[in-house]
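Below is the structure I would like to discuss, written out as structure tokens.
Moving on to chain A:
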Amino acid sequence: MMAFCIAQIPQWLAEPGLQHFLIISAILFSLGLLAVITRRNVIMVLMGIELILNAANINFIAFTRYSTLSLEGHLIALFVIILAAAEAAIALAIVLNIYQRFSTVNVDEISTLRE
Partner candidate 1 sequence: MAEHILESIQLFLPEIALTVTLCVAIIADLILKERNHNVAYVVIAGLVVTTIFVFRQVGFNESIFSDMVAVDPFAIFFKVVLLLSGFFIVFFSIKCRELDANKKRIGEYYMLITAMMLGMFIMAGATNLLLMYLALELTSVASYILAGYTKRARDSAEASLKYVLYGAISSGMLIYGVSILYGITGATDVYGINAALQTGDFSPLALLTAGILIIAGFGYKVTVAPFHFWSPDVYEGAPITITAFLAVASKAAGFAMMIRFFKVSFIDAELLTAAGVWDIIAGFQWNIILAVMAVLTMTLGNLVAIWQNNIKRLLAYSSIAHAGYILMGLVVLTDQGIASIMLYFVMYLFMNFGAFYIAMLISNKLNTEDIEDYKGLGYRAPLVCVAMAVFLISLTGIPPTAGFIAKFYLFAAVISAGWYGLVLIAAINTVVSLFYYVRIFRNMFLVEPQGDTTPVTFSFSSKLLVFALLIPTLLFGIYFKHIVDFAQSSVKMFGF
Partner candidate 2 sequence: MEFSIFGIGILTWVVFLPVLGMIVVLLLPKGSGLAIRVTTVVATGLQLLLAGLIFAKFDRSWLGINDPESFQFVEMYRWITVEAVPWVGRIEINYFLGIDGLSVLMVILTALICFIGAISSWNIERLEKGYFALYLLLATGMMGVFVALDFFLFFVFWEVMLLPMYFLIGIWGGARREYAAIKFFIYTFVGSVLMLIVMLALYFSVTYVDPATGEKVHTFNLLMMMDPGNYEPGSVLFGVDTTWRYAAWILLFIGFAIKIPLFPFHTWLPDAHVEAPTPISVILAGVLLKMGTYGLLRISYPIFPDATVHYMYPMAILGVISIIYGALCAMAQTDFKKLIAYSSVSHMGIVVLGMAALNTQGMVGAVLQMFNHGTITAMLFLIVGVVYDRTHKRGLNDFGGLANQMPKYTGVVMVAFFAALGLPGLSGFVSELFSFLGAFDTFRTLAIISVSGIVLTAAYMLWTLQRVFLGQLPEQYKNLPDLSTREMITFVPLAVIVIFLGVYPAPAIELMNASLSYLVEVVRAGGEFAIIP
């Protein structure tokens, strides 16, 4: 019965392989870029960046998990997360500053320096 139940579960779901994670991360990465490019609101752009970083993280974790490697991957992921936080903090501060100056957070309108 139990076995049956298990048998019911599709094989790829039972034990997902490295590719799956890579694909996920790739998709995340692309989505991140998409967000960065398309969204006009700075906050959204920042979120996109977070996506990109996390895509990287997934890679690291996945690689560590699926290979006979040390824990470096996890380590790196931690660092990245921390840095992402730091970056976000700075970025938000700057956005705040921008909002005071331009009273907008629309990236397009912040383009006085050009050519």
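By definition in this document, a residue touches a chain if its C-beta (ideal position, glycine included) is under 8 Å from a C-beta of that chain, and two chains touch if they have at least 3 such contacts; residues count from 1.
These made the cut because all candidates are chains of the complex that A comes from, given by their letters.
It should be emphasised that the depicted structure is a prediction, and the values quoted were computed from it without experimental measurement.
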| item | value |
| --- | --- |
| Chain touching chain A (counting every copy) in this complex, out of 1 or 2 | 1 |
| Interface residues, chain A side, partner candidate 1 - complex | 22, 25, 29, 32-33, 36, 42, 45-46, 49, 52-53, 55-57, 59-60, 62-63, 67, 69, 72-73, 75-76, 79-80, 83, 86-87, 90-91, 94-95, 97-98, 101-102, 107, 110-115 |
